[in-house]
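Quick one: this structure, given as structure tokens, is what I'll be asking you about.
One protein chain is absent from this view; the other protein chains keep their places.
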């Protein structure tokens, strides 16, 4: 599945893997121009007036859905929200019938969140040439706009990607956030990328190539510039025979003491929602190193930039 | 219940039965002017800016709800979506209290889908003179915008209604789609209208007057210009003691072989969602005779035309 058009512009955004670095940098540049401090008005335009964006979220995800919805509305697009189960229908043609229906309703971009691997790519392979597919989270595989907003957040605090140490901490094995972060930070030339997890949550050996692996949080955090914490699913703990939440926190929770092992100007990130007191201490989440709320704000900017990019030919038309 | 205003303009759209042919033709004309090829932008205006359309869907129907929602938005109207159970409350006044509330909120048009017979007409009989009621599907009785989009689709492929043979195939007895098609094609002067169904799904003898009845799909399809397939509900099969899906397909499924009995330039329609492999073969659904996706596209145009028509006095005001 190709994400780029013949002219090199972005058509779909399903994964950050193999996306050309100049394109990523252009998206980050454009996103940055759309960021406003809290309390100021977000940029609003009519650039996508007459365009239609459909949100197909099959998993409940208020935050990401609202972020995409506001991004589209602030560009003047019409937005419709649908709750459709696509994944259970992947094998039949009925998933595609739903998509063809939306396409025939002159929907220009489909934003898809689905718990099953491969749904966005399957849809992208079948839609008409004028329709763009944007993944808003695909199983454990990819969450590309999250990866971009994470990169944008780092970029706002650190001058150059080329000399950074970044640690991603938590349930790496099941995390689409970790995979998209890995893709984007590799593309941007981050030299020291570490994944930190208990053995049961460490990904297979063929994944996350180029990353250093740590099962100790202490060594994993040593002298890093960026700490990316992941959400741990409580259900997962029983599943993979992990210790309980209390003991998880004792070993892998980000406390002020542990954060002190990182560089003094380290930033702390989390994709939310947070389990405070399990993977992260409240003192850290709300502390001076935290840029967690910046990530949310950056998320709308990134989604505006991506929508503008994939629908640019529309607004020019 | 009168659907027309004293000046002959359309106020409500609840059924196509007895609608004057010139009005139907005007609606089709206007709809056609709003159709755009896939990939082009749909027409967008501010004609209904300041108007409010409320979607009251008590049955889940993503496709029809989104179609009405986009039609209203592309005319500049404000849209609110409600999930309200009206039918269980028909006997009490509480259904009407809900409607009076929406009326007092300055809602101009109520789009109602309900599984119980009579709800749109009851509501229409009580609302204030400036409020329009549009049925988006009433029990087995009527689905007027579907009827119009079906007529529009035929009109795009066949020059004159007056020399057409049209076969409607499937669960005629329980189908509002079939009833609205019957109404519109009769009004437009289609001389050869056939209904094709197993005996258990054939309507009572006092309905569908003027239609030829076929229990054999083969004779029903002979030399027709248009094949309208209906969705068969799997639940229905047990209910009316029908054979299973496999045997239904064997007798009533539209296969390429059976389609060959129709005219060489016959078109195939389906209101969706389709049960591929039960009432229709995938080869037919996706084949060169299929205009099923055109129907969806035409649906938005029809709903824009109907909203424009019933709210024309508003935009003039």
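A and B label the chains in the order they appear, each numbered from 1.
The working rule: a contact is a pair of C-beta atoms (placed from the backbone, for glycine too) under 8 Å apart; a residue touches a chain by one contact, two chains touch by 3 or more.
What you see is a predicted model, and the numbers here were worked out from it, not measured in a lab.
Only one of the listed residues, B:80, B:212 or B:312, touches the absent chain: B:80.
Looking at A:73, A:158 or A:213, the residue that reaches the missing chain in the full complex is A:73. By the touch rule set out above, subunit A reaches the unshown chain at residues 36, 38-39, 41-42, 44, 62-63, 66-67, 69-70, 73-74, 272-274, 276, 282, 285, 293-294, 296-297, 299-300. The set of subunit B residues touching the chain not shown comprises 49-52, 54, 78, 80, 82-84, 92-94, 97-98, 100-106, 128-130, 314, 317.
As a convention for this text, only the chains that are shown with their structure count from here on.
For this pair, subunit A with subunit B, the centres built from the Cα atoms lie 41 Å apart.
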